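All protein chains but one are shown at their positions in the complex.
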Amino acid sequence: MIVTLLTDFGTADYFAGALKGAVLAANPRAQVIDITHEIPPHDTEAGAFTLLAAFESFPAGTVHVAVVDPGVGSARRAVAVSTPSHTFVGPDNGIFGYVYERVPSFNVFQLTNESYFRKEVSATFHGRDIFAPVAGALSRGVPVADFGPEITDFVRLPFAAPVREADGTLSGSIIHIDRFGNCITNIRPRDFSEDSFKRGARIRVGEREVKCFRRFFADEPGASAEPFAIWGSAGLLELAVFRDSAARVFGARRGRRVLISEATGARE
Amino acid sequence: MIVTLLTDFGTADYFAGALKGAVLAANPRAQVIDITHEIPPHDTEAGAFTLLAAFESFPAGTVHVAVVDPGVGSARRAVAVSTPSHTFVGPDNGIFGYVYERVPSFNVFQLTNESYFRKEVSATFHGRDIFAPVAGALSRGVPVADFGPEITDFVRLPFAAPVREADGTLSGSIIHIDRFGNCITNIRPRDFSEDSFKRGARIRVGEREVKCFRRFFADEPGASAEPFAIWGSAGLLELAVFRDSAARVFGARRGRRVLISEATGARE
Partner (left out) sequence: MIVTLLTDFGTADYFAGALKGAVLAANPRAQVIDITHEIPPHDTEAGAFTLLAAFESFPAGTVHVAVVDPGVGSARRAVAVSTPSHTFVGPDNGIFGYVYERVPSFNVFQLTNESYFRKEVSATFHGRDIFAPVAGALSRGVPVADFGPEITDFVRLPFAAPVREADGTLSGSIIHIDRFGNCITNIRPRDFSEDSFKRGARIRVGEREVKCFRRFFADEPGASAEPFAIWGSAGLLELAVFRDSAARVFGARRGRRVLISEATGARE
């Protein structure tokens, strides 16, 4: 009965309020929870990352509405994504791209059953008119298949997962830069182990090499301006610099490649 | 049992938090929902518009608290407004002016029954001390007439509704300019039909004429810098310019008159 909201609507206008009302009109017993309404306008990838980093904290059964929707009013599809523990509702534009990589399995359904929509669907506010009413209905137990047909050609994100190149190098990407300049990559614990780092594996971002792996951000004897890697709180490899911006040190932007060479074994 | 909040308190201070606490102290089972706390300080008309645009999304039975209250501590009255489907609580300063025009019927009650107020009512924080406790009590089922006498000389907004002039011209106003520069008017579907536009009716803002009516904001073949009219998601006529600010193009501010000439029938 929990319905979360993640949008780029801001909180100054009536949009977030109307969205909440529309969820509650479909299920007055839903508990509506703001994740954020401050995704940079139309930045689908930022929304996708924030959703990834937040959704797993919620209990099983939660319905997540994500509306960062530059294509509203165009032909982009509306979808619901069913996973073993959560359900997601939003536009089919990549906003669930990281979720697809994280969850063990999922099914995507196109929202076509207009009986669950607002009576009059506006051209500009599908959050209120489609996504919120569908989320409300899902939260009161309507089966996801009632909303429309399953589809398989849904939109994925280009940098959702790292790839292993022929020479064994792991090629990942920076998918988010937080407000401290920490660079969050798409590299997961199953892609790379701290042990391989100890055996000589190295992380490179352009010309720069990351030679240090830390377990904590906190101050240490000898903490220096040397960039380091760390498993961040989003469950992904982060690149950071103590009390500085790693993004600035690396001259890095989102989408920048992060390469991890295989351990040569030379140091063992 | 849903209680919404709309204020100009911002979210950085303790004010919004204390308001929520006071609702919950009066009804711990209320579901408290933020519409916004970012109304520009003391801008009653902006609050009135945002409330109008958001409240109808909520289910019947919702109690809406609206506190944009430059006159707190003065002699302005506190009121509850009962309508067939929602109830409103706040200062009697025009903040419910658009609601009065929208709902089919309503009654306004002055809040005088101090037994529902906080024990000590401060001079500066009636949101916490009067409006929130009353809203909590309303949400648990206390009849609105218990809070004080009905009044009829409540405060309306000057531009709440358009007027029909003697020559048939509809004289409306811009009541809100959103962050994209779209100009939302007080003109409703019952005041004006797209058909009359096709029959030759024209919209004027000062020297500028709006010659085009669109159904969608989205890009179209031939989309140009020409201003157009559209039924916006707040259910009101909006004036917009594709990828530009209509407010800038028109040199318009809130309160600016919008005139719609009668169709002459010449084109039919």
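Labels for the chains are A and B, by order of writing; each one numbers its residues from 1.
By definition in this document, a residue touches a chain if its C-beta (ideal position, glycine included) is under 8 Å from a C-beta of that chain, and two chains touch if they have at least 3 such contacts.
Computed from a predicted structure; not experimentally measured.
Engineer: Please pick, from A:G21, A:P133, A:P162 or A:G232, the residue that touches the omitted chain in the full complex.
Structural biologist: A:G232
Engineer: Touching the left-out chain: which of B:T124, B:S171 or B:S193?
Structural biologist: B:T124
Engineer: Pick from A:A12, A:A54 or A:V142: which residue touches the chain that isn't shown?
Structural biologist: A:A54
Engineer: Which parts of subunit A face the unshown chain closely enough to count as touching?
Structural biologist: Contacting residues on subunit A, toward the hidden partner: 1-2, 4, 6, 11, 31, 33-39, 49-51, 53-59, 61-62, 178-179, 215-219, 231-234.
Engineer: Given the full complex, what residues of subunit B touch the hidden partner chain?
Structural biologist: 10-14, 16-22, 24-25, 28, 31-32, 34, 72-74, 122-125, 128
Here is the rule we use: only the chains that are shown with their structure count from here on.
Engineer: Between subunit A and subunit B, what's the gap in Å when you average each chain's C-alpha atoms?
Structural biologist: The mean C-alpha positions of subunit A and subunit B differ by 35 Å.
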